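The other protein chains are all here in position, but one chain of the complex has been omitted.
First chain written, first letter: the chains are A and B, and each begins at residue 1.
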Amino acid sequence: MTHATVAGAHRHAPPQGFLRKHVFSLDHKVIGKQYLDLALVAVCTGMILSWLMRFHLAWPETPIPGLAKLSPNGAAGGVITPEYYLSLMTMHGTIMVFFVLTTAPFAGFGNYFLPIQVGAEDMAFPRINMMSFWVTLVAFLVLISAFVVGDGPPLSGWTAYAPLSAVGKDAGPGQGVGQTLWAVSITLFCVAQLLGALNFVTTTLDLRTKGMSLARMPYSTWAWFITSVIGLIAFAVLMPACILLILDRVAGTSFFIPAGLVISDRLQPHAGGSPLLWQHLFWFFGHPEVYIAILPGFGIISHILPVFARKPLLGPRVMIACLVAIAFLSYTVWGHHMFLSGMNPFSATLFSVPTLVITIPATIVTLLWIGTIYGARLRFTTPALFCLGFVSVFVSGGISGFFLAQPSIDTYLHGTYFVVGHFHFVMGVAAMFGIFAATYFWAPKMFGRMMNETLGKWHFWLTFIGVYCVFMPMHYLGLAGNVRRYSAFTDDYLKPLIPLHRFITVAALFTGAAQLIFLFNLIRSRFRGPQAPDNPWEATSLEWSTTSPPPFDNFGGRPPVVERGPNEYGIGSGARGVDYGMQAAAARVSAR
Amino acid sequence: MTTVASPPAQPPGPPTPAAPPVVEQPRPRPAQTGVWIAIAAISMTFAALTSAMVVRGSAAADWRHFRLPPILYLNTALLLASSAVLEAGRRRVAAHLVWVTLGLGLVFVVGQVVAWRQLVAQGLFLATSPSSAFFYVFTALHGLHVLGGLGGLGYVLRRFDAAGPAPVPALGAAALYWHFMDVLWLCVLVLLVLRV
Partner (left out) sequence: MGKLFAVVVTIITVVSTAIFIAHTWWLPPDISAHGHAIDRQLSETMISSGVLFVLSQLALALFAWRFGDREDGRRVKPFPGGATPMVVFAAVLVGAEILTLTLVGAKVWAGVFQTPPDPNSLQIDVQAEQFAFYFRYPGPDGRFGATHPELINEASENFFGLDPARDTSARDDIVVPTLTIPLNRPIALTLRAKDVNHAFYVPELRIQQDFVPGLTIPLHFTATQTGRYEIVCTQLCGLGHYNMRAYIEVLPQAQFDQWLKDKAAQQ
């Protein structure tokens, strides 16, 4: 009973009162749900911003009803100005990367399920855990406030390249207060995620229940664990970088601003700084960040796919080894975002090699999933469909990595929509599919209610076809030389591509509308769905040996004793009946 | 994983009889682990700043060398002394020694602020030169982490006051963190001496 001694009894009496129970809760389950709710708000915001952008790209002169009221400066008469387009884009990217793709798959689901999957009562440091969420929330509010204070949101992209991001108001509207808010928000976010990752790692190392050796941990736990190790390094670098950026902006230092800049006809009072320093620091964080977004997805898919394949994951040790290899390599490749940045061209070759090497574990992981399906007895539930969809979109996105990883080809494709297509497939869509799979899979556990399968399937099909219609054509645009981060493509060599842009926009609006099905399903089942049994999917890991939803201390005071790994599917006689072995016997009589 | 011999499937039905005996694991100490992990992350932050300083310095014609305020060495001695006291306190589980550490730590922070004021008096502000900028950033960030450590010591002292056994694991973790603050400060000091 290792953890019972650690977790003093004083900590684990269920709290009383609404505030302590639902708002300032120390319970990792509540905190996990809070993260997920935050991500839901963020993803809705981010998606609406993307609709505005897409609409503007297809019909740059058509006013958008109501927009003029919301943003009299940015969209006078309802038509988005070029600078407001860039602001929308910056906010979209920042919200999606930080507040959706990091908070949902990692902080959200990780918080809820990592302790349960290792058989702990809670995270190692519940108070720090709570703080991590609240700091994230403040970071989000600070970022969003850029819409209403000052001259609007920043416009320098989610990468915030200096000196555009460092010199202040002279560089354009939104580069004043807006950009400062951005930098403060990201600094806070880094702090929050560091606190979170600290908890994840400690909990995994120290609070595993009896019999839960590292080798018996579910793949999702492994992925969250590895992701937090990546996060500990990545956010620890971005945080000081953002602090230096803030100082350049408000205290007159010159970390990133060189001498002799003339902006808005004003010679800037800075000297000696290095714009490339920001790029190096940012991408040293930035590339690992893309794996922070996707590795939990890897873990979730590896966790869920065997459940519905009724078959153990192919090559479990190889899978873990690949995750570790990817995590390690992710720290050696940041320069592939800087091939054309003016750094030494020789280092481009150096960075290109590890980038290409990453494709080996990435390919192996994909093949392991495909091999797992071979000979399976696939149950096509909604979470299973999203797993299959994940594999498909990850392949599509990973393939374009082969192109961008080569400096010679990047010479043509860098800065075009090809890159946009690439990272939306791998990072945007694949990670989102991981989130969807996780939501449909775990909602019964989290809310004690099943989600509606029919709606779920509609959601899957419309989304799956939709994202291909949206993001595959972006590769064609990129090949045709269509540059990214442009608010209009009129009157020039890009004009012939406008019909394709219109197609993408229509597809994006449809795909977005399909998400309303999800939203409706999620909200309705949370309150109205049919009661969920303890183990509706006949899965093996510990979260399924407790009630749905789990009690306050996860296992009703009877910590589970783990007897085997998570991979026991397809065992037994093969006739109808039980074909799986749970990691631990059920803690209590299940409802069915 | 798959290599684990699979026992016959257990239906997730009725409560099972007592589980087979499992070897008792060594008692983990999450507080200690947590501090080690924090140490790794903090080191990374300071490593990033150091490399930024190296990159920025090599490019700079505007790098102004200045003499570090001598009070820094006094502060260093204070911090090292506080660590020694805390180590004694940890071994004897003595609350009053933790109080002494807390006091010395506070004096250290005040001493750092005095060092800043001396620099300001010399006309060296944050934005004067990259050297002074890095000086302030490094000392401020280290100071913040020391304040965090003071918070940790305060927490330990509160646990001493509360009923129940002495907070040995928490004290051990706080001491580990505090010693790391020494090491970190010495690294920062060496860097500043060499570069500024």
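Criterion: a contact is a pair of C-beta atoms (placed from the backbone, for glycine too) under 8 Å apart; a residue touches a chain by one contact, two chains touch by 3 or more.
In this text, all values refer to a predicted model and were calculated from it rather than measured experimentally.
Counting contacts over the entire complex, the absent chain touches A. For the chain missing from the display, the contacting residue among A:F24, A:W134, A:Y161 or A:W458 is A:Y161, taking the whole complex into account. The chain omitted from view is touched by exactly one of A:I263, A:L455, A:L509 or A:V578, namely A:I263.
Across A:A39, A:L52, A:L86 or A:A539, the residue that sits in touch with the chain not pictured is A:L86. Interface note: of A:P15, A:G252, A:G481 or A:P549, the residue touching the hidden chain in the full complex is A:G481.
In the full complex, chain A contacts the hidden chain through residues 81-83, 85-86, 155-157, 161, 163-164, 167, 171-173, 175, 258-263, 265, 267, 273-276, 309-311, 314-315, 318, 340-342, 345-346, 348-349, 352-353, 356-357, 359-360, 363-364, 366-368, 370-380, 385, 388, 391-392, 395-396, 399, 402-403, 406-409, 411-412, 414-416, 457, 461, 464-465, 468, 472, 475-477, 479-481, 483-488, 492-493, 497, 500, 569-570, 574-576.
What we mean here is this: only the chains that are shown with their structure count from here on.
Taking the mean of the C-alpha atoms as each chain's centre, chain A and chain B sit 30 Å apart.
Looking at the complex, you find that chain B touches chain A at residues 1-2, 4, 6-16, 19-20, 22, 25, 27-30, 33-34, 37-38, 40-42, 44-45, 48-49, 52, 55-56, 59-63, 126-127, 130, 133, 137, 141.
Of all residues in chain A, those touching chain B in their complex are 2, 5-6, 124-125, 194, 197-199, 201-203, 205-207, 210-211, 215-216, 232-233, 235-237, 239-241, 243-244, 247, 251-255, 259, 271-274, 277, 280-281, 284, 312, 316-317, 534-535, 544-545, 561, 563-565, 567-568, 571-572, 578-582, 584-590.
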